[in-house]
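A protein chain is absent from this complex, but the other protein chains hold their places.
To keep things simple, chains are lettered A and B as they appear, and every chain counts its residues starting from 1.
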Amino acid sequence: MMDKRKKINISHVITYVVLIVAAFVFLFPFYFMFVSATNSNADILSAAPKLFFGTHLSENLKNLNERLDLGRILLNSGILTVTYTVLAMLIHAMSGYAMAKYEFKGKGIIFGIIMLTMMIPGQVMYVPLFKLMNNIGWANTYQAVILPGLAGAFGMFLMRQNMLSFPTSLIEAARIDGYGEFAIFIKVVMPSMKPALGAMGIYMFMSMWNNFMWPLIILGTKSMYNFPVALSMLEGVAWRKDYGVIMLATVFAVLPILIIFLVFQKQFVAGVMGGAVKE
Amino acid sequence: MSGMSVDKDMRSSLGERRVREMKKMMKKKNAPYFFLAPMLVLFAVFMIYPIIDSLILSFQDFTEGNYVFCGLQNYITMFHDPVFWKSLKNTFIYLAVQVPVMVVLSLLLGVLVEQAFLKFRSGFRMSIFLPSVTALVAYAIVFKLLFNTDFGLVNHALTALGFDGVDWLNTVWGARSAIIIGITWRWTGYNTIIMIAGLKNIPMELYESAEIDGASFFQKFVYITVPMVKSIIVFVSITSTIGTLQLFDESFILTNGGPNNATITIGHYLYNTGFSYYKFGYAAAISYALVVIIGVLSFVQFRITKGGENE
Partner (left out) sequence: MKRNLLSIILAAAVTVSLCACNGNGGSSEKKENGDGGLSGEITVWSWDVALAHLEEQAEKFRELHPDVEFNFEEMGVDQVYQKMTTCLQSGIGLPDIVSLEGEQMAKFGTKFPGKFAEFTDMINTDDFFPIKVAECTVDGKVIAYPWDSGPCGMFYRSDLFEKAGVKAEDIVTWDDFIEAGKTIKDKTGSDILCMAESRNDLVYRLMLMELGGFYFDEEGNPQVNSEESVRAMEMCKKMFDEGITFNNSSWDDMIAGMSADKFACIPEAVWMVGSIKDAVPDQEGKWAVMPLPRFDADQEPLGASNGGSALAVPSASENVEAAQEFVKFCMEDVDANIEGFQNYGLYPSYLPALESEAFEEGDEFFGGQKIFELFTEAGKNAPQVNYTENFAEALEMSKNSVAKILLEDEDVAEVLDAEQKEMEAKFK
């Protein structure tokens, strides 16, 4: 009995060992970020930095509160990110579906052109986009941050790749049953795309939550700043950074992403596809 | 009489069916445009103008406050710019190592995390994901501490094991290796999440029947997992290619491109030309050179894999 159990477990043990080592490697800098939020600048930058929680938390918090209006920043980041994520998931699931499951005129060209724009570095587009936004009076608004990002190809491409493996026969069957095209998309295809939607939700949330350069350029007043732009205020000048305060601020900035990750990763557990294919 | 009426009935119902079918056909024909419409509208409004504007900019020179048309001068300058070529070379070194490593590692980790027997699965998933959300400052400080020549942990470990310490951030290959380790650390987890989403599309029955046939872990991985997530592998390799070719953060923050431009990426050089040297036309030209390079590479990857379509 005992022997048998041991034998079975060897591959399990290897799996656990690999994952635990990986988890440690992945976690360490993250842990360091948390610990440093409670330490002083000198502790963090010394040759042997403190790796345990220190006593500087309240002082860092006080400094941080003096410099940033965390509530306002959280609100800005929240509005930007939630709106963006919801719109992105809908728009990109739709466009990805069109690219994966339909044949139509111009498909290749449209797909090619949109994909190609994914490869243009954002930096060169800031100036024309900035002019455009100012011309339509959208400088310093939320929509100026949200809308250009939605035209990106990443989400469409991700959904297309995931939908490719969705059985076309199921779509045909639904058509024969008299479902409309939009109903097929919503009721037949989307439910089995939960894992992919989960991954995309995480990506979209993260990319907007961490969006820096474009918001910095287009947002003009402190009251509109999102987290990364506000955090850059703390950077100040190279020779006067207080890493304790910066780390504390980044901890605040990261927590919402973790919550979102926990919410979206539930979609992975769903794994509806298995059931759909059985028939 | 009666026969005729039957005939007529039949004809009309046939016609109705055809109309209905036509309607459906029409709908099916138009449906993709409907699904694409929001994306296309956004694209037309927010992408086309900036793209054209910046493309024109790449044929202009910015001097004394004015844009002057200069033909292909920026592109010619680029061909003679040693820093451009060096950054291109560095970027391709990262690419050659990064994409295969990233794809294999993220797929393996994804498979391991999704093993049925695993406990604390969401804990493992979370820790794998954490690097992609860890703040860049924390990441940069930790990496500099790890790779410091005199008091870095990595060199402590190496000397403890009897090896010589490496002057990580101050030698050409040391600094490059540090960057590659950095990127792998930061982005493997994110790609793993994408892989997991793809793995979830594989019907469990395939594994179950393979297990009945006595297939090993490796056999299952090669003959079931890899072909079934092919489209996702294509996705990860193409997005990793694009990501690596546009790489900026690591070069900018970890090594600042040094020593002697040994680690500078095109993305970093592009940033310097635009935001630091104020050569706006030249920066645009580098961007479009980059677009062409990435475009060709992605097209090749896409063709070889047929875009991941299984048919």
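Just so it is clear, a residue touches a chain if its C-beta (ideal position, glycine included) is under 8 Å from a C-beta of that chain, and two chains touch if they have at least 3 such contacts.
Everything quoted here is computed from the prediction, not taken from an experiment.
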{"item": "Selected from B:115, B:177, B:272 or B:305 as touching the chain missing from the view", "value": "B:272"}
{"item": "Option from B:115, B:177, B:261 or B:305 whose C-beta touches the chain left out", "value": "B:261"}
{"item": "Where the unshown chain meets chain A, residue by residue", "value": "41-42, 45-48, 67, 79, 82-83, 86-87, 90, 126-127, 130-131, 134, 137-143, 146, 186, 213, 216-217, 220-224, 229, 232-240"}
{"item": "Contact footprint on chain B, counting only the chain that is left out", "value": "62-65, 80-82, 141, 144-145, 148-151, 167, 169-171, 255-261, 272, 274-278, 280"}
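Quick note on the criterion: only the chains that are shown with their structure count from here on.
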{"item": "Parts of chain B lying in touch with chain A, wherever the complex brings them together", "value": "24, 27-29, 31-36, 38-40, 42-43, 45-47, 49-51, 53-54, 57, 109, 112-113, 115, 117-118, 122-135, 137-139, 141-143, 145, 148, 150-151, 185, 189-190, 193-194, 196-198, 200-205, 217, 228, 231-232, 234-235, 238-239, 242, 245-246, 267, 270-271, 274-275, 280, 283-284, 287-288, 290-291, 294-295, 298, 307-310"}
{"item": "Complex contact set, residues of chain A against chain B", "value": "11-12, 15-16, 18-19, 22-23, 25-30, 32-33, 36, 44-45, 47-49, 90-92, 94-95, 97-99, 102, 104, 107, 110, 114-121, 123-125, 127-129, 131-132, 147-148, 150-151, 154, 156-158, 161-162, 164-166, 175, 180-182, 185, 192, 195-196, 198-199, 202-203, 206, 210, 243, 246-247, 250, 253-254, 257-258, 261-262, 265, 268, 270-271, 273-274, 277-278"}
